[in-house]
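With one protein chain held back, the other chains of the complex are shown just where they sit.
Right, chain A next:
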Amino acid sequence: MELSEHIKTANVEDVTLRRPFHPALRGTLCVTSHHLLFSNRKDEASWQLLILLKNIDAIEKRAVGSSGTITIKCKDLLVLQLEIPGMEECLNIASSIEALSSLESVTEMYPFFYRPSHLTLLGPWGLSTTEQYYKQTERLWDRWRVSKVNSDYSVCPSYPSAVIVPREVDDDKLIRSARFRQGGRFPVLSYCHHSNGMVIMRSSQPLTGANKKRCKEDELLLQAVIDGSELGYIIDLRSAQQAQQARMTGGGFESKSCYRHWKRIHRHHERGKVVQESLIKLVEACSDLSHSVDRWLSKLENSKWLSHVHSALSTAGLVVECVERDGHSVLVHGSEGTDNTLLVSSLAQIILDPASRTVTGFLCLLEREWIQAGHPFQQRCAHSAYSHARLKQECPSFLLLLDCVWQVWRQFPLALEFSEALLLRLAQEVYASNYGTFLCNNEQERCAAGVKENTHCLFQSMLKPDIEEQYLNPLYEPTDLAIWPSVHPQSLQLWTGMFLRWTEYAQNMEEAREEVWSIVKEHRERV
């Protein structure tokens, strides 16, 4: 079925658009294969609103006499209302939106059609590769190597084609270790600390099962990681009880007897559906316009969103403590190793590594630790907070990361080179984008769909000099020190920039940001 067949009514005149904190506008509404376009030409200057259909999370129809109202709830949390004259037109528009906003075929999505004149499809895609990262990181050369054991994605379908592993472990051992790990996600290097050479590894859970199976090669691999030193830490992102239970379904944990030099610490993290529901509850609480403070606080508490922020930052702090303060290497995993594992390992890097706090460094970190590391974006971000659809595999792990980074930025407002605007842009792009960066679930799928050949890369476009400035933090002062965020409940706040994004409040904050910029610019001119 052609996309255009979903469109029964392409144009409606005299539509009224209502947005929060703006006067209502009258104009023409168009539906295309990928966009909803509203334009208002009554005044001399025409004004347009273009929304990617993929950005639409939910729509609600309501009949008022002969006309209909559609409420559009976007994944970036914007809520719009359209009053459409003519019931039939209204229903047609609604059904087009419903069909076209939930396309499942990757190659039908807008990034495959987005061809702006200032970008070219030629040239390398993305910011960096595993090989390049290895080349740049001199600390790794001695004891680590790049393995291409997964070059055809057969060892681990969700890993990139190249991974960094201890030099002394050969590819055969890796294959065996992969068989012993869920989804084949054997332990690979995530980060090597510049000052002491200690590393953060990540993987999925070992498949020890009820019979306490062992895998010699997996044990050797981890032994090689600590390379004769006394101790390494395994940070298991499940409670001890959950890890025990996982054995019943074939999963498990690294037992003390088999991994003698590794000390296991359990930290419970919620995952999947629970976190998605938490986001839904939080957004619901934020759109509650009743005036009861008690109700708001109780809803905020009940959403548990801030509790997830709290756990993520605490565990990341624990990893940093092991690596930086105690000087030990760390292996992080939960179950699949594609969500909380990535969340904790990337947060730890932001706290530890000044390089990941620059705009380029941060985007490289996301590329390495989320895109290439196989966070299943397509599944996790299929729906956001408004959708009524039954939850499948949605989970806002990435949004949680952005929130945590925002918390770090709030506590260390000078230490990050990027601004809140960058985080907000990413929060939007991850759900609906012109670019191919967040398409698919892993590199293998991207390869199959031809994402790199047929779409543009978001990160590359964000780093273009003329665009980058809006993402800069005017107060940035690099520091080499670890930036330990406080995780006292009083120190963590609701990310108002995100969750109150479409309120008047956001405009006041924008004013303040402009003022900061102008002070800094004035100061620089003087110096």
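Couple of notes before you dig in:
Basically, contacts are C-beta pairs under 8 Å (C-beta built on N, C-alpha and C of every residue); 3 or more make two chains touch, one makes a residue touch a chain; residues count from 1.
Quick note on the criterion: contacts and distances are computed from a predicted model.
Think of the chain that is not pictured: of "Nucleolar protein 56", "Myotubularin-related protein 8 isoform X1", "GPI-anchor transamidase component GPAA1" or "V-type proton ATPase subunit", UniProt labels it "Myotubularin-related protein 8 isoform X1".
Of the candidate positions A:P157, A:G209, A:G250 or A:P413, contact with the hidden chain is made by A:P413. Touching the chain that is not shown, out of A:R295, A:H388 or A:K464: A:R295 (per the contact rule at the top).
Those residues of chain A that touch the chain absent from the view are 285-286, 289, 291-298, 300-301, 304, 306-307, 310, 410-415, 475, 483-484, 486, 488-494, 500, 503-505, 508-509, 511-512, 515-516, 519-520, 522-523, 526.
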